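Structure, as structure tokens:
For chain A:
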Amino acid sequence: MTFNYIKDLIHAIRSLLKGMKITLKYFFSPKRIITQQYPTMKPVLAEKFRGEVVLIHDEQNEHKCTGCTSCEIACPNGTIKIVTKQEVNEAGKKKKALDVFVYHLELCTMCGLCVEACPTAAIYMKNSYEHSTFDRHTLLRKLNQEGSKLQSGIE
Partner candidate 1 sequence: MGFFSLFLMIFSGLLFAVLSILVSKILVKNSTNFEKALPYECGVESLGILNFQQKIGYYFYALIFLIFEVELIFLYPWAVVAKSLGFMAFIEIMIFIFILFLGLLYAHKKNVLTWN
Partner candidate 2 sequence: MTILKFILIPIIIIALFSIIGMFLVYMERKVCAFMQIRIGPNRVGKFGMLQTVADTLKLVLKENFSPKYIDKFLYNLAPLLAIIIPFVLTIPIAYSKSWQIWDINIGVLFITAFSSLSVISILIAGWASNNKYSMIGALRSGAQIISYELSGGLAILTIVMFSQSLKISEIIASQANGWWIIKGHIPVIVSFCIYMITITAECNRAPFDLTEAESELTAGFHTEYSGMKFALFFLAEYLNIFILSALGVILYLGGWQPFHLPNLLEFNNIMDFIPAPIWFFFKVFLIIFIIMWFRWTFPRLRIDQLLKLEWHFLLPLSLLNLIFGFILIMLNFIVK
């Protein structure tokens, strides 16, 4: 019994000292510090990171959205609302076209299903992350830029 008592004691002290060795090792090696100084050192997020939905515009201010509303249907929580208008093209034919691409960032859960559903790859999810604001109404966005047009050749 006495033997076990002492054996236990020695084992206990050894195990505790081992743990103390590790914390001391980290205490004296500041190189291992992993803290990222967030506001001063902004992290670079991965390309694929889903931050917000963005409608791609090229240099001629043209986008690829035909207003087919498949992203609106694919969205689980009504984040996207597409308003269409009737447009007359050069041939004189009437055609449905995008008027306003409404995007509720405050409802978005970043699931990426809209991007999957888009047949023309008009939208993608940007890797931005600083979305917090004091007023939730600023999160309601219109994604198509002023005066933007549909790229030619996209049906």
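Just so we're on the same page, a residue touches a chain if its C-beta (ideal position, glycine included) is under 8 Å from a C-beta of that chain, and two chains touch if they have at least 3 such contacts; residues count from 1.
How were these picked? Simply put, all candidates are chains of the complex that A comes from, given by their letters.
Source: prediction; values computed, not measured.
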**Study point:** Among 1 or 2, touch partner of chain A in the complex
**Key:** 2
Study note, to complete from the structure: The answer for chain A against candidate 2 in the complex is residues 9, 16, 19-20, 22-24, 26-27, 30, 32-35, 37
